[in-house]
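Now for subunit A:
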Amino acid sequence: MAEQDKILSDITAKEYEYGFVTDIETHTLPKGLSEDVVRQISALKGEPEWMLEYRLKAYRKWLTMELPQWAHLNIPPIDFQDIIYFAAPKKQPDKKSMDEVDPKLRETFDKLGIPLEEQMALAGVAVDAVMDSVSVKTTFRETLAEKGIIFCSMSEAIREYPDLVRKYLGSVVPYTDNFYSALNAAVFSDGSFCYIPKGVRCPMELSTYFRINAAGTGQFERTLIVADEGAYVSYLEGCTAPMRDENQLHAAVVEIVVEKDAEVKYSTVQNWYPGDKDGKGGVYNFVTKRGICRGDNARLSWTQVETGSAITWKYPSCVLLGDNSVGEFYSVALTNNYQQADTGTKMIHLGRNTRSRIVSKGISAGRSQNSYRGLVKVAAGAEGARNFSQCDSLLLGDKCGAHTFPYIDCHNTSAVVEHEATTSKISDDQLFYCNQRGIGTEEAVGLIVNGYAKEVLAKLPMEFAVEAQKLLAISLEGSVG
Partner candidate 1 sequence: MLKVKNLHATVDGKEILRGIDFEVKAGEVHAIMGPNGSGKSTFASVLAGNEKFTVTEGTVEYGGEDLLELSIEERARKGLFLGFQYPVEIPGVSMANFMKLAVAERRKAQGLEPLTAGGMLKYMREKAAVVELDAKLMSRAVNEGFSGGEKKKNEIFQMAMLEPKLAVLDETDSGLDIDALRIVATGVNRLRSEQNATVLITHYQRLLDYIQPDFVHVLYKGRIIYSGDKSLALKLEKEGYDWLIADYKED
Partner candidate 2 sequence: MATTNEIKLFGNECGCCGGDFEVVAGEPLTLYQLCGAGSHATTLRIGEGGKAKVVFAALEGGDTSYTFRVELNGAGAELELYGLFVATEGDRCRVKTEVRHNVPDCVSNQVVKGVADGDGYGLFDGLVYVAPDAQHTEAYQQSRNVLLAPTAHIQTQPQLEIYADDVRCSHGATVGQMNEEEVYYMRQRGLTKEAAQRLQLEGFLQEVLGKIDDEPTREKFTAKLLAKI
């Protein structure tokens, strides 16, 4: 055990790998939120009147709303007037190639190991990189444009494709949905917009890397993905944030619309700064993600690997409206030190023969608290609906907590809903066995955890799966003892 303790202390002493700050001049509004700030954000972004109206309605609604308190989380009070709601890198002329991009920014991306340049062409990934709040560069636009695929920043979409944005924005996550979705609708800075036209199969993985950069900046992205009839897209979201001492609020909204016969896969690897080993700092990640399978035979799949953030509050959900539509949720959530996560999903079965599958793998280490919370609701009209949920928890150490809160609400006699959950630890026998075969404890834990999470990791696109495995190992190093 002494050796394990040593490893633990070695690793937890390790600095956050991505914790550097890019030194770029930013255009920043003063701290605080008011109707005036909302108007300024809209004006700075050159938005049309309808968008400002939407933001203002959301802001007024937000004023009347309460913070959600039901999660198994201990959230310190947040002063919403002490947050900067808009920060953008200055000077944003349109850029045609990478050469025009600020070298400092490119350096940042290089440090993160994002293959934004030529490597990306080889990797077949188009990246809409978000540095703080404004889109910096979008690649592969031409290739995508040929197929009629729109992949751009949300600001651009509001300008260029107002009809599409007005049709879908807020249609899945209305600003009235919850406290943070209202806040997001009022102040969202930017994000990604993606539209795949009828019958088009997107030829590459679409990817967005977000970074929270400027000190004390809340980041409020807004993502909207629409797959029209028979379309297919796989979308990757990856996040790394630099180290900060004060907590940073992040309240994104992701909306996905899947029409008849279409399919969307949304994958996330989230490794924002989790705070230091004493629980100081770290990102507050309060995200609303929801998709709707609007048409028959639509499919929506969420895959997430969550290793970061001090506090995570996140429930990527599927509304299964179309007959025979399918919703999936695959999750690995790892918490260490003082991290807290309350994450899971909602599967709302409305259409006939709708199916959903939930696989959640929680891993708790250190003094962290890790909760799965999931709702499976079957409406009276959802004849033949099926759900299966498997929610496992792995505990590493005796100071952490693992919790499982499934809610099943069934109104239909022909539906079958099944939930199973287990809680376990890595057994001494397993470690002994590995040790005896010459595998170090550290490595053995990595092996076992990766094996435990395998079913979910296998759902990630290849490039992501590798990164995710590394992240799990890094986040866990030394947590056995």
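Simple rule for what comes next: contacts are C-beta pairs under 8 Å (C-beta built on N, C-alpha and C of every residue); 3 or more make two chains touch, one makes a residue touch a chain; residues count from 1.
The candidate set was assembled so that all candidates are chains of the complex that A comes from, given by their letters.
Please read all numbers here as calculations on a predicted model, not as lab measurements.
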| item | value |
| --- | --- |
| From 1 or 2, the one in contact with subunit A within this complex | 2 |
| Candidate 2 contact footprint on subunit A (complex, rising order) | 72, 378, 380, 393, 395-425 |
